[in-house]
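One chain of protein is taken out of this complex; the other chains stay put.
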Amino acid sequence: MINLTVNNVPVSVEEGTTVLDAAAKAGIKIPTLCHLDGVSSPGSCRVCLVEIKGARTLQPSCVTKVAEGMAVSTNTKLARDARKLSVELMLANHPWDCNACTRNNDCELQSLAKSMGISEVRFPYEREELPIDKSTPALVRDMNKCVLCRRCIGVCQDTQGVGSLAPRLRGFDTIVGAGSGDNLCDAICVQCGQCSAVCPVGAIYEKDSIQDVWKELDNPDKYVVVQTAPAIRAALGECFGLKPGTLVTGKMVTALRRLGFKKVFDTNFTADLTIIEEGTELLTRLKKALVEKAEVALPMFTSCSPGWINYIEYFHPNLLPNLSSCKSPQQMFGALAKTYFAQKEGIDPSKIVVVSIMPCTAKKFECERPEMNSSGFKDVDYVLTTRELGHMITGAGIDFVNLEDGEQDAPMGLSTGAADIFANTGGVMEAALRTVYEIVTGRPLPMEKLHIKPVHGLKGLKETSVTLTDCKPDWKFLEGVTAKVAVAHGLSNAKDACDLVAAGNKHGWHFIEVMCCPGGCIGGGGQPRLTTDEVRKARIKAIYKEDEGRPMRKSHDNPAITAIYKEFLHEPLGHKSHELLHTHYHSKAK
Amino acid sequence: MSKPRTYVLVPIDTNTVTAGAREVKNAISAEIGKRGLSEEISVVETAAFGPTNAGVLVAVQPDNVVYANITVANVAEIVEEHFVKGRQCKKFLLAGEKPAIPKASETDARHLQGLGRIVLDNCGVIDPENIKEYIARDGYFALGKAVTEMQPEDVIKLVKDSGLRGRGGAGFNTGLKWSFCAPVKSKEKYVICNADEGEPGTFKDRLIMEGDPHKVIEGMAICAYAIGGTMGFIYIRGEYKLSIQRLQKAISDAREYGFLGRKIFGSKFSFDIEIKIGAGAYVCGEETALIESMEGKRGLPRLKPPFPAVCGFRGKPTNVNNVETLANVAPILRNGAEWFKKFGTAGTPGTKVYTVLGHINRPGLIEVPTGVTLREIIYSYGGGMKSGKFHFAQLGGTAGDIIGEEMLDVPLDYDSMQKVGHVLGSGAILVVNDSIGINDFLDSCMKFFVHESCGNCNPCRNGLKIMKDISARLKEKKAYADDIDGMEEISMILKSAAFCPLGQSPASPIMSSLRYFKDEIKKGLDPKDSKPKTRHTQRELITLTPV
Partner (left out) sequence: MTVSEIVESRGNCRENLLQILHDIQDSSGDNSIHTEAIDELSRIMGITVADITGTLSFYTMFSMKPRGRHIIRLCDSPPCYIMGSENILDALQKKLGIKIDGTTPDKAFTLETSSCLGTCGVAPAMMIGDEVYGNLTADKVSKIIDSIRKSEGR
């Protein structure tokens, strides 16, 4: 342990702790801006400066490590003045238009200015206004508001391993550049929106679809239905000041009804369906490999994350055959809403508008893909992020926190606990194994509360195995087979998994779950800010709680799923399924 | 062949080449040949030895005569007069007096050194492209002595004892710096010669490299031996083509002679040097930014700690020294610490190479013992003011202090300067007359900083821009009433808040000029103070809105 004092308060902390964390332990909060744990810590905003006895200059507390006997002061005049001036200088070079900014009241720079009592910026500053980049379906970049904290660069380069963004030029001309051009569309970008999730200000944000959705809701000719992704219910409450990890499923349903959606459905329904389709696809591939000894691409990768789809298309096109042919649950939903649901209710599908509430910006991109029109229409019309839904609810004057609980509509709103856990890393795998194990052996997964613990948690690349014994007659070929599975989240971990598979799959994996965002969809690019690991854990905990509280926790138990096969799809991987629920992707390698 | 009785030295350097030095040299050789004097008179290519804006120079030794502004058309006349008739050709003599021999602390050692030079003793005397001439003047003797007779610790101790301080600007004790890197265990360890030289007004390193490249190489090899270095790099700015060319030749010659490469002087010590070329960024002179740039990245200064001595280039222990620092090393090893300490002041032993320029009669390069005063430099070495009245001088480049007349008699060494609240810096001395207003000058300084800030940290990136806007207003006499306070406040806070010394240093010119010239600076205020109460952006006029 290292002993030091912060403002004369003695503290002991472990070696390697930053002064920032040591001060927090002493009950002293030092403001920060550029520093974001695990993402980037360039020590460059200088908002966290403190005085350290003996040092020639002020030191950034976020990156300065403690030392024995260190005497830190956060409250000297010099340190206070320097921190305040740092913020003031940043504000001088900033469009001062909070009123018309997407981050108003949710902005780290704004709160910093407020907490420091800055009510005037004394220094005029002239610079040319940069055009706003609206070149991609999902994201908007307004570099006029950028404070160059470099969080977006860190998350894109290191966490996601994509590297679309990098600092460009130098001095006061410095901007965050995308690829070699002016716009994000010039770069290889998977549209995951992680950059927008970490940005402290209104410099990167999702493309707004709120006005479009209002227009549809206001149109009496349209029949507007909504689906909510599993990850929304554990995060939406944060938009209204609730603690991370507060489940708001029922309030969310009520709010959506009040906004005017005709049907409040659930992406969970198609998540359950995905398990049936994808599980069957896996078993078919295994059978081909083990019984027919045919050439078949194994391991199989999950395909429900559009950010991940973009990634594999750009960076590992050779592994595309390994990708499950299932569409994502959101797109399965859209396709079925405009066919199955339309037929069942006798509604003209051209009048149906499908709105998705997603934790994700990549889904805005996904719904525009040419592959996603199998209903004969654009399967999903609009995607709103969790944050956008929050804005819409607030804008409609709905007192969210005090809403009564509502329930989703049948049939496409019915789901099981297996669908809930799609929201987080390891969840799709667990849900799939709950079903696959039972199909093959006729017995439920022999684990406590049906949880596969080794794939829980925030480790980047996780693996486990399940041995299949006493198989049912149809599946005798799997007798004694140990199914090896892996789970990756965050694209840099996905890259590791891809590299291992491309190099010969030495771990002998059969099935790999990949989610683009760190933590899975609960940490998606469209979720309320800021998603730290603490927040991820809280949301994941809430999701497992939701799962455990359900009467049905296995996808194949969902009666609405049984019904849709009986009435419409007939069989997994059947003709209708292929037409509506499956697709193939193509290389985008440059 | 008999030994020639007279040498004609023609400096071929970046400045003289454009004035036609090569052609002049060829013409002299031809003329001397024509008159059958080739046996007695040897024409030698050398490098700059002092004055820089006197066109093509021709020096005759041992006669100690320097002709200036020579063109091919003058050659016949000079050869006729000087070599045939044996009298000096008055009309071509270098204007003013010859660079005087330093008179401060006349010691025996001074006389041993001829012109009193340690670093530049060969510059303008030998052919820098001929390793034999360097060897003939005891070159590589010090390296041989070090690797065959001395332990690395002894080398470090000797350099430490000599009191040599880094000549790159910060003035840190060189031996001490080496002693940080030496004990760090690592298979690879690097010695980097910092030849980025971007500080405006500083070009001493270029002239050292052009005039005596082997001295730098020898210094690097000795440093490597002392700290356990396995490989050396010279990071040099891309503009220095002639330096690059001469260093390249010197390195390959040194390799050929076994002064670089495997098992130097038959010892166990192996070392080689590679040249790395920059691409235009002043901040890359800062040692950690330099390392980033050498790794092929944007030249952003790194967070310290870890210091380069522990984790530098390629993450390995690395020692970075300035060109001039390294050029002092071989002479110290050859002559000992006591010898070195006889030069200059107690706190800053040795000599200092200055580039003196501006509105003076003889701009150029001088090497003088530390402790010489600015007045001596301007009026004796620099030949006095060329025009106008002395207004101010800036020491150590654009990042240095601006001083007024009252400081002319302070001895120039790190400690004396510190006592009066100034820093010595890199060795540039810019002398400015009263034709240039202080606000015009400050604006030019701020323009430089804004252009060269790396933009990594917020206070420097945004603060410098604001200060630049203020200096532009002062220059135009349109500054707002609170502008001077604003500039002072920002520069003072930057001094402790900026990430690296680049952002910390604008405080030097700003605060020092406020110290001497506040009244003149105030003349830049607009009497009407038309400061806008609203903040103008191109989007619209937005009233300041409290959040």
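Should a chain be cited, it is by its letter among A and B, assigned in written order, with residues numbered from 1 in that chain.
By definition in this document, a residue touches a chain if its C-beta (ideal position, glycine included) is under 8 Å from a C-beta of that chain, and two chains touch if they have at least 3 such contacts.
Quantities reported herein were computed from a predicted structural model and do not represent experimental measurements.
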Out of B:Phe83, B:Tyr140 or B:Phe448, only one touches the absent chain, namely B:Phe448
In the whole complex, of B:Thr52, B:Ser380 or B:Asn439, the residue touching the missing chain would be B:Thr52
Missing-chain contact among B:Phe203, B:Phe340, B:Tyr414 or B:Tyr480 belongs to B:Phe203
By the document's definition of touch, the residue of B:Gln394, B:Ser416, B:Ser496 or B:Ser513 touching the omitted chain is B:Gln394
Given B:Gly238, B:Gly315 or B:Gly336, the residue that touches the chain left out of view is B:Gly238
Residues of chain A touching the missing chain are 157, 162-170, 177-181, 187-188, 590
Touching the unshown chain, chain B contributes residues 14-15, 17-18, 52-53, 197-203, 206, 237-241, 276-282, 293-299, 355, 357-359, 363-365, 394, 398, 428, 430, 432, 436, 440-441, 444-445, 447-448, 451-452, 454
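We adopt the following convention: only the chains that are shown with their structure count from here on.
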When centres are defined as mean Cα positions, the distance from chain A to chain B in whole Å is 54
Residue set of chain A touching chain B in the complex reads 34, 42-47, 49, 57-58, 63, 78, 81-82, 85-86, 89-90, 92-93, 95-99, 110, 113-114, 119-129, 147-148, 167, 169-174
The chain B residues in contact with chain A across the complex are 281, 298, 303, 450-459, 461-466, 469, 482, 486, 489-490, 493, 495-499, 504, 531-532, 535-539, 542, 544-547
